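One protein chain omitted, others in place.
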Amino acid sequence: MEIVKKAVAGTMQSSDLMVFVEPADKLKVEIESTVIKQFGHLIEAKVDEVLAKNGVTVGFIRLTDRGALDYAIEARIETALARAGAV
Amino acid sequence: MAKNSLGREIPETFNGKSYIPYRDPHSIKPETFHFQRASRVLKRNYSGASKVAGGLREAIIASGLKNGMTISTHHHLRNGDRLLNDVVREIDALGLRDIRIASSSVHIVHAELIPYIRKGVITALECGVNGPIGEQISRGELECPIVVRSHGGRARSVISGEVPIDVAFLAAPYCDEYGNFNGFYGPSACGSLGYALVDAQYARKVVAVTDNLVPYPALPISVAQNIVDIVATVGSLGDPKKIVSSTTQLTKDPMGLLIAKYAAAVIDASGYLKNGFSFQTGTGGISLAVAGHVRDMMRDRKIKGSFGCGGITGFFVDMLDEGLFEGLFDVQCFDLKAVESIGRNRKHQEMSAGLYANPFNMGAVVNRLDCAILSATEIDVNFNVNVNTESSGLLLHNTGGHCDVAKGAKVSIIVCPSIRGRLPMVRDEVTTITTPGETVGVVVTERGIAVNDHLPELKAELIRRRAPVKDIRQLRDEIYAVTGAPRPVEFTDKVVGLIEYLDGTIIDTVRTVRA
Partner (left out) sequence: MKDSQPRRTMLYVPGNMPSMLQNVPLFKCDSVILDLEDAVNHAEKDAARNLVRRFLQSWKERDKEVLVRINPLNTKWGHDDLRAILPEMPDAIRFPMCETAEMALELDAELARYEAANGLEIGHFGILPSIETVKSVLNAYAIATSTKRIFGLAFGAEDYTASMGVARTNSGEDLMHPRMMIVMAARAAGIQAIDTVFSDVSDMEALRRETELVKRLGYTGKCLVNPRQIDVIHEAFAPRREEIDHAQEVVEAIRQAHAAGTGVVSLRGKMVDAPIVKRAINTLRIAYAQGLVDTPVDEEILNG
């Protein structure tokens, strides 16, 4: 599926995250998190899983995470992708 | 390096001094270290003349402070204090270097000292710190060896002479020209001078610094003229409004309230909540909510308690005024209501840090505590508690009375949310051990209550009352199931600080965080 326009989802409240997506030639993921040291690996794995599940192979995906749990990460990425016309 | 009994690697020497690794909470005695009481030379002053030397600079000169010496201040003005910053600025202006700071604590406001550490004016911290100084030290961005001590441990180290203080600069909110002072009144009133009382007794030179010189005699006396060498006057000691830490309001967070309700249930089930009950809480929103429940239970059951203890808040003052306690032992006032009370009520007793919690004497007040509420930044499955560093590995908090009170109280209750911003607070290992698990009674989170093995009756009673009692490992598993298992933070081998247990042994170290 394709990211056809810029989109954002989520908030900057604690336990939430913001997801920014925009079209790009290749896949690029950037993760910023208050718990990057302890949970960077799990966040990354979750992002990869959700992108794969939605068939996203190109695009620029940026996360600003405030300690969100996996379910919220998944939901916010899904919402951003849907808003970007990708799903 | 040697391993202490909790498995932490401890260097034999640190900043030129040798240390003993922590063994257990009980067996170390003063004799182990050949400790006597610190002494200072006897002096004779047959003049009745004023001791006012002038301002800070004149006082520093008069004190004979030299390169390589140790100074102290007290932290009763907490984040409103400006004396320590002003003293260090003057020390620098006089060209002095290589000074050690052995204050009772250092706060965020003292981040102003960082340039003087870089410059070599300050070269060691014989005390724990709150905020940026510790953060930069643990990031490896600032060089300054640091030994973190509890309130009781600091009193011990000063009284025993392990940390000899050359000059104590003691903020004196109500002071006369001959050196009598108290903290009860004046524009910088901070109430109890509990931490300063130790320095006043044991420092080689005592400088009373005041912004409120009153006609002789300044009564009632907390620190008396016969042990004060010099009086200095300044425009302002600081801002007493900032002695109120941000956390003296009852929590409104529903999870915090749930924790408080469980903690109150633990106190109720402990069997100590009856006439003669003694109790300590901190200032956190959850602690105060527990105090609220305790007050309600005492009211309803017409219980007359023995004493409230510790840093004192207006909440405890109200309980005293209501007759719920016989008295308060106050080492430090946490808000202006407590300051106002200690100045008028003889049952609101000023208490020195030595009386409060020094382990090497004939009995500290903490020994008489029934229940105490304590906080944590992390707890491990052996009930060890961290209050010094955060899960990021950064040294952000001083110990306060944590390990002293945990050791002293019959039931020490740690209240802590199970998760903070995805970080699990009950974990396999804590980043830093402040307080050993065998002195911790109960851990209370919103997901359940874990009772340590040395309190089987309490555990059985809580289960009988259908409280959510869980094995601490089960609690950890439930939390990890929500957050995922965290990757441990990586540290270098460079030890930049020691965490001292109250008896002077080393319970843990602080290493710099790997970037």
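Think of it as A and B in the order they're written, each chain with its own count starting at 1.
Please note the rule applied: a contact is a pair of C-beta atoms (placed from the backbone, for glycine too) under 8 Å apart; a residue touches a chain by one contact, two chains touch by 3 or more.
Quantities reported herein were computed from a predicted structural model and do not represent experimental measurements.
The missing chain, though absent from the display, is touched by one residue of B:M255, B:M297, B:L336 or B:A485; that residue is B:M255. Considering the whole complex, the residue from A:I3, A:I31 or A:A68 that touches the absent chain is A:A68.
Counting the whole complex, the residues of chain A in touch with the unshown chain are 9-11, 13-16, 68-72, 74-76, 78-79, 82-83.
Residues of chain B that touch the chain left out of the display are 252, 254-255, 257-258, 261, 446-447, 465-466, 482.
By definition in this document, only the chains that are shown with their structure count from here on.
Averaged C-alpha coordinates give centres for chain A and chain B that are 43 Å from one another. Within the complex, the chain A residues that touch chain B are 14-15, 34-35, 37-42, 66-70. Chain B contributes residues 391-393, 420-423, 482-484, 486-489 to its touches with chain A in the complex.
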